[in-house]
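In what follows, a structure is listed as structure tokens, so that the remarks can point back to it.
For this depiction, one protein chain was excluded, whereas all remaining protein chains were kept in their positions.
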Amino acid sequence: MEQQEIRDLLQQVKEGAVSTEEVLMRLKLEPFEDIDIAKIDNHRGLRQGASEIIYGASKTPEQIDVIARKMYEGGQRTILITRMSREAAEYIDKDLPFTYYADAKVGLVGQMIEPRQKGYILVATGGTSDIPVAEEAALTAEILGNNVKRVYDVGVAGIHRLLAHTEDIMNARVIIAIAGMEGALASVIGGLADCPVIAVPTSVGYGTALGGVTALLSMLNSCASGVSVVNIDNGFGAGYQAHLINNMEG
Amino acid sequence: MEQQEIRDLLQQVKEGAVSTEEVLMRLKLEPFEDIDIAKIDNHRGLRQGASEIIYGASKTPEQIDVIARKMYEGGQRTILITRMSREAAEYIDKDLPFTYYADAKVGLVGQMIEPRQKGYILVATGGTSDIPVAEEAALTAEILGNNVKRVYDVGVAGIHRLLAHTEDIMNARVIIAIAGMEGALASVIGGLADCPVIAVPTSVGYGTALGGVTALLSMLNSCASGVSVVNIDNGFGAGYQAHLINNMEG
Amino acid sequence: MEQQEIRDLLQQVKEGAVSTEEVLMRLKLEPFEDIDIAKIDNHRGLRQGASEIIYGASKTPEQIDVIARKMYEGGQRTILITRMSREAAEYIDKDLPFTYYADAKVGLVGQMIEPRQKGYILVATGGTSDIPVAEEAALTAEILGNNVKRVYDVGVAGIHRLLAHTEDIMNARVIIAIAGMEGALASVIGGLADCPVIAVPTSVGYGTALGGVTALLSMLNSCASGVSVVNIDNGFGAGYQAHLINNMEG
Amino acid sequence: MEQQEIRDLLQQVKEGAVSTEEVLMRLKLEPFEDIDIAKIDNHRGLRQGASEIIYGASKTPEQIDVIARKMYEGGQRTILITRMSREAAEYIDKDLPFTYYADAKVGLVGQMIEPRQKGYILVATGGTSDIPVAEEAALTAEILGNNVKRVYDVGVAGIHRLLAHTEDIMNARVIIAIAGMEGALASVIGGLADCPVIAVPTSVGYGTALGGVTALLSMLNSCASGVSVVNIDNGFGAGYQAHLINNMEG
Amino acid sequence: MEQQEIRDLLQQVKEGAVSTEEVLMRLKLEPFEDIDIAKIDNHRGLRQGASEIIYGASKTPEQIDVIARKMYEGGQRTILITRMSREAAEYIDKDLPFTYYADAKVGLVGQMIEPRQKGYILVATGGTSDIPVAEEAALTAEILGNNVKRVYDVGVAGIHRLLAHTEDIMNARVIIAIAGMEGALASVIGGLADCPVIAVPTSVGYGTALGGVTALLSMLNSCASGVSVVNIDNGFGAGYQAHLINNMEG
Amino acid sequence: MEQQEIRDLLQQVKEGAVSTEEVLMRLKLEPFEDIDIAKIDNHRGLRQGASEIIYGASKTPEQIDVIARKMYEGGQRTILITRMSREAAEYIDKDLPFTYYADAKVGLVGQMIEPRQKGYILVATGGTSDIPVAEEAALTAEILGNNVKRVYDVGVAGIHRLLAHTEDIMNARVIIAIAGMEGALASVIGGLADCPVIAVPTSVGYGTALGGVTALLSMLNSCASGVSVVNIDNGFGAGYQAHLINNMEG
Amino acid sequence: MEQQEIRDLLQQVKEGAVSTEEVLMRLKLEPFEDIDIAKIDNHRGLRQGASEIIYGASKTPEQIDVIARKMYEGGQRTILITRMSREAAEYIDKDLPFTYYADAKVGLVGQMIEPRQKGYILVATGGTSDIPVAEEAALTAEILGNNVKRVYDVGVAGIHRLLAHTEDIMNARVIIAIAGMEGALASVIGGLADCPVIAVPTSVGYGTALGGVTALLSMLNSCASGVSVVNIDNGFGAGYQAHLINNMEG
Partner (left out) sequence: MEQQEIRDLLQQVKEGAVSTEEVLMRLKLEPFEDIDIAKIDNHRGLRQGASEIIYGASKTPEQIDVIARKMYEGGQRTILITRMSREAAEYIDKDLPFTYYADAKVGLVGQMIEPRQKGYILVATGGTSDIPVAEEAALTAEILGNNVKRVYDVGVAGIHRLLAHTEDIMNARVIIAIAGMEGALASVIGGLADCPVIAVPTSVGYGTALGGVTALLSMLNSCASGVSVVNIDNGFGAGYQAHLINNMEG
């Protein structure tokens, strides 16, 4: 089944023209390309409206290379690879158009999608140690087609540094607030913003930082409304949800 | 300072006509009406684009009544009161237009705001015990001006009950997935939906349900992308963020 | 041994005129008045430079009454009773000069000590639910002879409310920052102040607030320097240490 | 005492011909072969009706080799070695019939037992990272004489992948559901199956996955009936119990 | 659709005559009887081969009565109600054939199913305080059609009391081992038995018993093979799984 | 803006001559020197009355060198570097006046500030393993201009060793009590002292020491008044707060 | 079998005259008197050399009365009942010689055993709130035939109060150190004593006292040698073990 075909099918579901069950059954006929080392799930992308994403953490360089290549050959032009080691990055077939963002451990086969939205997603961090997680979030959003504004190292212990960005905060469409230690950044930003805020706790800190649990708990108990939270160090998850929100049809 | 005046001021900030600092300073002149038992913070509403909200949990019936009355007299026509006891509900001044939703412990002084968006927010629960939290979420969203579709008791142990609502899931603009016990609902819905999903763990369960912590942890580790999480039993928080997302300008 | 006598003795220790061991041995001759239901420890007060303090939580009204009366008869003119139930307050001998602060569950037999210091201790809270703990802290400090300035309900989700008190913060000699939920207040105040900050987590909140543990962890991981922490809801402990700091000899 | 002899004895217990005490006492005469580095417990096998099992985790290659050889010389023809390092595998006496399953860290001296049951045990995983644990479970069951059907990478975030195996699930005699992260697989399978389900949480995930504790808690709180749980990453335990269940006499 | 009809349909699935999808779709036409206060899910019973079960914990006496009556009128002759309060038991329609087991908080509308299996499920407890949980397990199994042998108060601190039942243990088809405090019973029984053992931790104990968490952890780490675990105090879950195992076709 | 200028400005704030807002706005014009790899925040030092501090843990040797050099060139004569690796210490520009304290992992560019106070801060440890943390605390205090008296290895299991220092304790102006394992030192010292005590739990210990959490909990529950606590192993934080307290104006 | 008979039998075991197995088997013939509501286990007493003990926590007044009466009629003259409610105490048959110790919730049917040892067990507490647990420990020891010296309210925050009892500590044969909050008493006593110390954490405290867990952790990490620990609030357990130690034959 060609991609366009699937897209049409899906469109029909949305319009109620065909029932979900029918579609599920039809899709089941060729649900994923089994390339032995992985089941390439073309459905997920379809269902969720995103380009292809490879979670690199538990895959060998060889596996990532094969999967990415298969996808690219299948016509995919924006393939995001998260938690990708430098070793895996170096292994990628030289014929593929590939960029590696070492800080964020993010790889991109193909090119970033053009933003449809003029507004931006704001990515803010409490400290400099949070930057790798922030870059994972920011690049995820950029690759999926969003403008991103970065505001790093604006932790609440120096509140004037954060307030200097009040306008950036008030004009953002979505905000990703990233912090370790006590994670207070989410609450302060949540109080200043009138847009959805996604908080990402990081494992930055020591002792009772408990590997990010303290920041997580802090963010879940934010006294500001409109803040939700993702897993510790999950920059991708925040970037992905921010992308979904930013591209809401009005 | 009149409300319209403040709104104009805020608009200027967004347009960059005046600096945030200027506004903050001007607002500081009359930042909240101090009615002795509470500081009525008109700013928060302004900053966050919502009607007034009273968190009823730590307030006496008398206090809630006074605050709500003051607000109503001040021109507010949609005042949402969360975690409101029946006792407090009965205490509310009979002259005020007041509705009490006992299940959700939600009170409304004035009326619901008319939805601007045609689409709907889907509120789904794993079981019937999750309904009070779900109603808090649903009513929050409805009062703030959103269409809500409720799909209750569709826990994953009977997956066909959930799949029967696949179309509801695929057509939603935002989904609030509410579950206690093992909280698996968020992952399954997250995998089916292509819109933002806000997961709410509930304190339903016993033993190792740990008062909702198990559902929370489960939701934070959802293998589906695009899921974020709020505090245990925080229906209001989810409803509020869903409202912000649903009203994004495209 | 008369109080003045003991004071002289203690002074000699500080001057090195007598060894600590000598004093300990002498004190041991009459270390506490045993009134059957309690050992009235006159030493602690001496050692720690404070008036007498009765921890009311685990004592019956009768016991508190007897102890307080004995102390008063012994010449004590400032007797602070913490965690005192209303029932216990009503039981206190009507002949004693007694004041009860119901919010803080603090009782005072005798009168407050006159402040020696012109400056003040600032007591700030994130929300109104934190006020009982704050009052325990504030009254402890006032009774022990300190000026106290109260700034309540200045949680970080409405940062402008806190910033409106920047001068209060910058001019304080010691600050007690009290908050439940995510406890971010300590970090923001810690960043603004150049004096010692004592943070008090409170048990305010629900779900993952974990009865104050989240606020505690948050405060221990404050990214601001100069912040230390006491036990959950321990207003007395914070007030007591603030008193010691405020009365440092320059 | 010869093996057959012991077996007869045990049979008599079951028939009530001799009392347990008598047997225990007789067995006590030669309870285990003490080969210095280990007490080879022939009883356990007898009592529990399984072939011999060596838990390799805390033993040196030399020790495993000696124990396995002794057992083989003693007539054992199916010796399962779990948590066996590659180093230990390479050390095994070349004269022994030996197979090493590197993924599962399982070694087999001798051969697999022929299945008595035609039906199969289904081993399902949420992701590919769970496969090592799954293989430990599957090989344990196969070696002990069971047919096994593997269904890997069917996590609930792509529910259609799991539903594609509905018939496999409904026809299984026992199911082992293996998942890390949020562990929701157990609940969904538990709801679809009408046979016993043994859930195995794995340590796959990061941050709040808490090394498998989240998946464990999730599985213990499964809203489906008929699900029980073993320790984190305990593929062997699940495979062993599944074997016992699969071989129940009708 | 009549029950027999559904049963036939399900049988066809097992034989592969119709696909699961077909069945799911057909069942979807009348998936549950919606009696307003509940969705009576006739499917679950079908799918899982059990009679109807009502989880009474979160339902009012009125609700339980209505549901049970509807089921009984629908032809159900064995309706198990768990976690049923005495109040709810007294509310049940006097015309229904009803038995209440107060210790176990179990109600039965109709009668127990006749056991198909001659062998028995052994239900053992460490102490007398564990008996309510044990009775929930035992009655669940009995009502679903199993012989049950009870061996209570055989905790490992008096090992001779347990050993006196060695024959009962060795002859059981399935064992449910129930204990609070340190939960050691599961390990000792697991070592003596050659059948599947389901361990149920109970919330019996104080201090570091942690409401059953200690027993749970202990059971998950049992050094005996063939032990799996259910949630704290989940007697029903254990009884249900034991029933599934006991009725395996050989 | 020159440093003297800023200092004058700040002085005016304290005197009320200018409002805080004015100052904040003026400072905002040149808030930090952006040297690309870091934002050198000259404000924090100003606001908090300390010399410059570099937190070395998350910075490369190159980064530390550049920042320290920039600061030194900017006129700073006391630059404290905490959590500095030996590698980073060796990388520091040889032209800078630099001292490295290997035990404490503390570096000093420039020289210690002369103490204004005659009295001393007492730094006490329970064991010898706590010394690195103690040295971080002691050097922080010394570098910032305080006299420090060290009393190490005086754990409460040998109470006479601690009592031998009773006079040191009674004469101290501030005490930093540092201990791992059960952390009882803080309580005993807290009972002997009449000055503020800052307790530092350390990660010394094994098993249930839980990496310092046990000592932390113990210190938070000290039965002595006047004890507050900082994060595990946070010698710097304790030294810094002790410095603030020691330099209170009387 | 008469008690003397059993005692003789047991003696023979110790002398090696008969094997344990023989005894176990003989005892099995009449292992416990089954009085329907309880299995009166005469063995435990025999095996462990103590008089009879009834754990009252989970028994009704009627049950306790019946069991105690049966035991008394069976010749027992020292029956210790722990965790006995006042209600149960009042229910005890008036014909039985009965004493109730309300503080400790301990009941005694018959009389205390005469001490064989001249020396004493020291029972020390940190505060007055620990006294109920201490009395359970002290009475357990006294009833079983031991001299007990009580030293209450000697918490380490007033170390001179504890040191005033140095001789009591150094002359004790066994010490039971009981404390809540930070539990430091065990370490200080452990350092002063040269006899075994049994530490009992209590649930006294609030916030991070965590219901006794903090004191427990603290005691397990005592830096003094020779300290072991029992469960939170387990005065009986400590008293019982102290009794065993005190009556060691030299």
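We just call them A, B, C, D, E, F and G in the order they show up, numbering each chain from 1.
Just so we're on the same page, contacts are C-beta pairs under 8 Å (C-beta built on N, C-alpha and C of every residue); 3 or more make two chains touch, one makes a residue touch a chain.
No experiment lies behind these values; they were computed from the predicted model shown.
Asks: Using the touch definition up top, pick the residue from E:T82, E:T140, E:S187 or E:N231 that touches the left-out chain.
Replies: Once the missing chain is taken into account, the touching residue is E:S187.
Asks: Which candidate, G:L96, G:I113 or G:I245, sits in contact with the chain we can't see?
Replies: Missing-chain contact among the listed residues: G:I245.
Asks: With the missing chain put back, which residues of chain D would touch it? List them for me.
Replies: 24, 27-28, 31-32, 38-39, 41, 43-44, 57-58, 201, 203, 211-213, 216, 231-234
Asks: Hey, which chain F residues sit against the chain that's not shown?
Replies: Interface residues of chain F facing the absent chain: 127-129, 153, 157-158, 160-161, 163-164, 204, 206-209.
Asks: Give me the chain G residues in contact with the hidden chain, please.
Replies: 13-14, 16, 19-21, 24, 44, 47-50, 53, 163, 166-167, 170-171, 173, 191-196, 198, 216, 220-221, 225-231, 236-238, 240-241, 244-246, 248-250
Following the convention adopted for this analysis, only the chains that are shown with their structure count from here on.
Asks: More contacting C-beta pairs: B-C or D-E?
Replies: D-E
Asks: Write down the chain pair in A-F, D-E or A-C that repeats the interface of A-D; the criterion is over half of the contact pairs matching by residue number.
Replies: A-F
Asks: I'd like to verify one number: the distance from the centre of chain E to the centre of chain G, where each centre is the average of its C-alpha atoms, in whole angstrom.
Replies: 39
Asks: When the C-alpha atoms of chain C and chain F are each averaged to a single point, how far apart are the two points in Å?
Replies: 25
Asks: Would you pick out the residues of chain G that each touch at least 2 other chains?
Replies: 24, 28, 127, 157-158, 163, 207-209, 213
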